[in-house]
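A protein chain is absent from this complex, but the other protein chains hold their places.
On to subunit A.
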Amino acid sequence: MTGAPAAWAARLWRGVVWYLRELSGEARYDHYVERMRREHPDRTPLGEREFLRERERHEREHPNTSCCC
């Protein structure tokens, strides 16, 4: 029984980290690599830096609306 709270806390911690990484967009690169691996195993995915620059360029050219009030 002593291990249960620790395991529970560890799971909670991993859950929080998962949520923050998803919410902040930090996990986006991982998803990209995963998708490339699955759908285009023959191509080498972009490195993280290149990926982030591409992403930034894309966002600059396609701005999204967030609320101003």
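Assume a contact is a pair of C-beta atoms (placed from the backbone, for glycine too) under 8 Å apart; a residue touches a chain by one contact, two chains touch by 3 or more; residues count from 1.
We adopt the following convention: contacts and distances are computed from a predicted model.
Missing chain, UniProt protein name, picked from "Cyclic nucleotide-binding domain-containing protein", "Carbon starvation protein CstA", "Homoserine O-acetyltransferase" or "Cytochrome c oxidase subunit 1": "Carbon starvation protein CstA". Listed by residue number, the positions of subunit A touching the unshown chain are 8, 11-12, 14-15, 18-26, 28-32, 34-36, 38-40, 43, 46, 48-49, 51-52, 54-56, 58-69.
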